[in-house]
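All protein chains of the complex are present and in place, except for one that has been dropped.
Naming follows writing order (A, B and C), and every chain is counted from residue 1.
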Amino acid sequence: MKVGFIGLGRMGAPIAANLVHARHDVAVWNRSGEKARPLVEAGAILVASPRQAAAGRDVVLTMLADDAALDAVLSGEEGILVGLKAGALHISMSTIAVVTAESAAARHAERGQSFLSAPVFGRPDAASAAKLFVVAGGDPAHVQLATPLFDAISQKVFHVSEKPSAANLVKLCGNFMILSAIEALGEAMTLAEKGGVPKAKLLEVLTGTLFDAPVFRNYGAILVEEAFRPAGFAAPLGLKDMRLVSQAAEAGHVPMPLLSLLRDHLLQTIAKEGENIDWSGIARTIAKNAGL
Amino acid sequence: MKVGFIGLGRMGAPIAANLVHARHDVAVWNRSGEKARPLVEAGAILVASPRQAAAGRDVVLTMLADDAALDAVLSGEEGILVGLKAGALHISMSTIAVVTAESAAARHAERGQSFLSAPVFGRPDAASAAKLFVVAGGDPAHVQLATPLFDAISQKVFHVSEKPSAANLVKLCGNFMILSAIEALGEAMTLAEKGGVPKAKLLEVLTGTLFDAPVFRNYGAILVEEAFRPAGFAAPLGLKDMRLVSQAAEAGHVPMPLLSLLRDHLLQTIAKEGENIDWSGIARTIAKNAGL
Amino acid sequence: MKVGFIGLGRMGAPIAANLVHARHDVAVWNRSGEKARPLVEAGAILVASPRQAAAGRDVVLTMLADDAALDAVLSGEEGILVGLKAGALHISMSTIAVVTAESAAARHAERGQSFLSAPVFGRPDAASAAKLFVVAGGDPAHVQLATPLFDAISQKVFHVSEKPSAANLVKLCGNFMILSAIEALGEAMTLAEKGGVPKAKLLEVLTGTLFDAPVFRNYGAILVEEAFRPAGFAAPLGLKDMRLVSQAAEAGHVPMPLLSLLRDHLLQTIAKEGENIDWSGIARTIAKNAGL
Partner (left out) sequence: MKVGFIGLGRMGAPIAANLVHARHDVAVWNRSGEKARPLVEAGAILVASPRQAAAGRDVVLTMLADDAALDAVLSGEEGILVGLKAGALHISMSTIAVVTAESAAARHAERGQSFLSAPVFGRPDAASAAKLFVVAGGDPAHVQLATPLFDAISQKVFHVSEKPSAANLVKLCGNFMILSAIEALGEAMTLAEKGGVPKAKLLEVLTGTLFDAPVFRNYGAILVEEAFRPAGFAAPLGLKDMRLVSQAAEAGHVPMPLLSLLRDHLLQTIAKEGENIDWSGIARTIAKNAGL
């Protein structure tokens, strides 16, 4: 398929590589062109603007850091909206606000273009291994169209709604659930440790019984080893995501006291440990607050 | 093995039945003798006091509702402490406070008796199916001695510490983790539903990705179906357990804000819904607080 | 003094009236001109744009609903920035974000204009009675210049910093403190009432001892009488203010768990009671959560 790909960060680069690897015809653009080099060597074409990455393509995919970055590549003379032909499809994989997805969908619709929200679960290593989970929101026909692309990058696709932004909401819920699990583990491990039970022992019991899921195994290991640096997913990014959840909660008048707690722990973590720490570093904050 | 068994409630009865079934010689006692009938028909002996249930036995097991009930069967002229011979072993399976376990261990030690803490994870159906998980704390020799009994009732034993009360702490941490997972699911499902995503759809994505564990599958189904009545594990029992966690946290000077939140949600649930609701009913409270 | 006044809402109208009453020469502008009629009858001049309200004046004062409204009257061809002469002073009395005040100060400075932040404490009745408290941030010379105006509308001026936005921060802290006092009163009154002590009795003891301050007397009476409607200061406005506090806290990496709690209670109050309720209506939410 003729695709454009915009955003070659820690997630975008391996995703784009898998698309090239699956023999799609890929035009790439990134704010700093440097990062495109390995992809070009693998067969991608480097273009000079988001507009060119979209022009003449069936599909353009974006994987960007935040809402502002998405807006920047969509808008303006050199933006996707100008470049994408009528009927072509924009697949947005970034973790963005529900309202931002709604706005992007509306702007594409005005121009007769299509829009699919397809945020993903998985860290960069899962992206490299084509083992992501895709959460798709939009027209079933567009999901159908995107299937060869999703096949190249993921292990499973969940089509959650015909409304694109619903996929973003599910993604935000998922990130909230992850940090909630870390908070619960952090508090339990601190209590256990102060009572003489090693963290690893508690984790063994938990994952050996009711808590036998990747979220507890993966983050449990990080907490046991206190492997908070280098940051796999930095605390400020986690804070950004929790802010997006909070915006959705405020718009819907949903009190989420656990979310409030997570934000406060992220703020304390950044205030005390700096920005260069994994979001699971809230567990260090929890332990320190108990005098450990 | 010659064992005594005290406490034939929703958990104790099926556990005792499995011990009889495994051809152990079981003397049973319960506050209301009525409940012993099926066990007696299956081959158990009904005795008239905790003391008699302990007398002449290698091991006496207790599975009681709370700390006060354990103290009642331990103490006094007709209690276990008087009945149990020197060198014999008391295995306490109840979910009790850390300090209560420490006190029981000390009282047995004074009389040359042995004590093993062995609280379990699993609901009554798991007890019937001999699929419990045992969390054992105490002398390895005692765990060794108890192995034929644990084999008859559980699928796995975790020996977490030589200190009996450490097992109780781990059990309390586990219950805290379960209710934390319910809280997180409840908040995420409420946010999703108000945004147009059905709870079941969110759960499918979660359990299909990072949250593929019994705690999310089992309680997730309860939350989707709002199957809070009849109570599998009633909110006041959950509140009692969270109070025990809180006591341990206060003794160890461990701030646990998520625990505080869980307690407040249990209190609101009981205040609004009454005592006859499952502890997972906090999810109903969360939904109602958002106007659902 | 020749002044312009923009924003004739529930606070702005009585403030402007007091300026006219003190024989200042006042040009007024409001989005809906209707509200200017009583002022014109009292001697004010009605002009056709923010630009005209600023043009040829020594000082222009603004009292607007939110950050967007301030931006609207500042910007564009018909805005204050275009109208105000070099050296003239803009006094912003609205409750706005710290960053919005910083931006306004910078935009005025670029044009050689002056800027003073002067948010106020007090409800509309205090504004009518010229009994407001002014919290001023900015150059002492500008505070000096504004003194005749402040004298006409307030009982006291606090000059807190040479940085204008510091006054906005103090104002936000004050609103946070007020809602905190309401939360504390609401929880204590609920506990007392469920224990058989009438709310009024508790309030009498509190205000008769350590809590003898307007915030407890005024809001305490509202809580005792459950006089949440009509809204003196509506819950959505309170939520907006708490969002501004939260933005400042997030920017400064300040965990504020009490603030988080207040926001969740405002959200629940709006979700359950609708938008037409006083922000002190969180006390009703607190009482209902306890089954009252």
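Operating definition for what follows: contacts are C-beta pairs under 8 Å (C-beta built on N, C-alpha and C of every residue); 3 or more make two chains touch, one makes a residue touch a chain.
The shown structure was predicted, so the numbers you read here are calculated from the model rather than taken from an experiment.
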Looking at C:Ala248, C:Leu267 or C:Ala283, which makes contact with the chain not pictured?
C:Ala248
With respect to the chain omitted from the figure, which of C:Leu19, C:Ala36, C:Leu89 or C:Ile178 is a touching residue?
C:Ile178
The one of C:Val135, C:Met242 or C:Ala283 in touch with the missing chain is C:Val135
Among C:Leu61, C:Ile153, C:Met256 or C:Ala271, the residue in touch with the chain that has been omitted
C:Met256
For subunit A, the residues touching the chain missing from this view:
257, 267-268, 271-272, 289-291
Spell out the interface residues on subunit B facing the chain that's missing from view.
239, 243, 249-250, 253-257, 260-261, 263-265, 267-268, 270-271
Spell out the interface residues on subunit C facing the chain that's missing from view.
98, 121, 133, 135, 156, 158, 160-161, 163, 165-166, 169-170, 172-174, 176-178, 180-181, 183-185, 187-188, 190-192, 194-197, 201-202, 204-206, 208-216, 218, 245, 248-249, 252-259, 261, 286, 289-291
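Rule of thumb we're sticking to: only the chains that are shown with their structure count from here on.
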Give me the two chains with the most inter-chain contact pairs.
A-B
Fraction-based call for subunit C against subunit A, same above half, different below
same
So how far apart, in whole Å, are subunit A and subunit C when each is placed at the average of its C-alpha atoms?
39
Where subunit A touches two or more other chains at once, by residue number:
249, 253-257, 261
